[in-house]
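For this view, one protein chain was removed and the others were kept in their places.
Take a look at subunit A:
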């Protein structure tokens, strides 16, 4: 996690964008707990407090904050598998600093020298080769409670579609990079547990306001390939849909509920002060 934090601070376009990255983090948290109004209210309150304290800081103060944070993370070069895979980190652990793309909001694309006379009138304009391939920034990120942050730093790095590698390609023969510590928990784990709970009949299926959760079977390497295959399917092959009834079976629910009931603990666990007491109590019961 420290390397992800370092990456976000380092690649921050403007010092003030440190706050925008924090807002991206809060937006992601809001996405997790959107069905729980009490926690959502707390997150929004955090938002308001952050805006109150940091919203009025000057660019110079933000730069001092950023520099202090960077000094804290100096000389840390831990390689992270998702960063190596996305080529945002080199194999020596240093982050890639691109010299192309949009300039920060408020910065002009480098390459112009303008000369003025004593009355402030522009008298000469020259272009020079600055070495990068920059373009103007499209728009400024929003600092409001809800808004388009524009900045991608601080958003979920795992939400991008990436092909699942089923075999080792020539470039990544190095086994060490495969066993590198991953920085984020598996997002499917929560879904698996939820699905199990629904099968057991113990959890209500809440209609989510966001995209459909749960599993979707994909027989292809990426979603794009699946869509492409669907488009190129010949007309003559008809649909054959199989219905697998895994939930909503009243009789099975009752059966499962009875089995689950048998697992319940009948006695209250005894409160004891020490391990020795526990052992004695157990022996007394024999």
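The rule is short, and it goes like this: a contact is a pair of C-beta atoms (placed from the backbone, for glycine too) under 8 Å apart; a residue touches a chain by one contact, two chains touch by 3 or more; residues count from 1.
As a convention for this text, contacts and distances are computed from a predicted model.
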Protein name as given in UniProt for the chain not displayed, "Sodium/hydrogen exchanger", "WD repeat-containing protein 54 isoform X3", "DNA-directed DNA polymerase" or "serine--tRNA ligase": "WD repeat-containing protein 54 isoform X3"
Options A:130, A:152, A:190 or A:228, residue touching the unrepresented chain: A:130
Absent-chain contact - pick from A:2, A:107 or A:221: A:107
Selected residue (touches chain absent from view) among A:95, A:143, A:195 or A:220: A:95
Missing-partner contacts on subunit A, residue numbers: 10, 13, 15, 58-61, 63-64, 68, 70-71, 74-75, 77, 90, 94-97, 99, 103-104, 106-118, 120, 123-124, 126, 128-132, 134
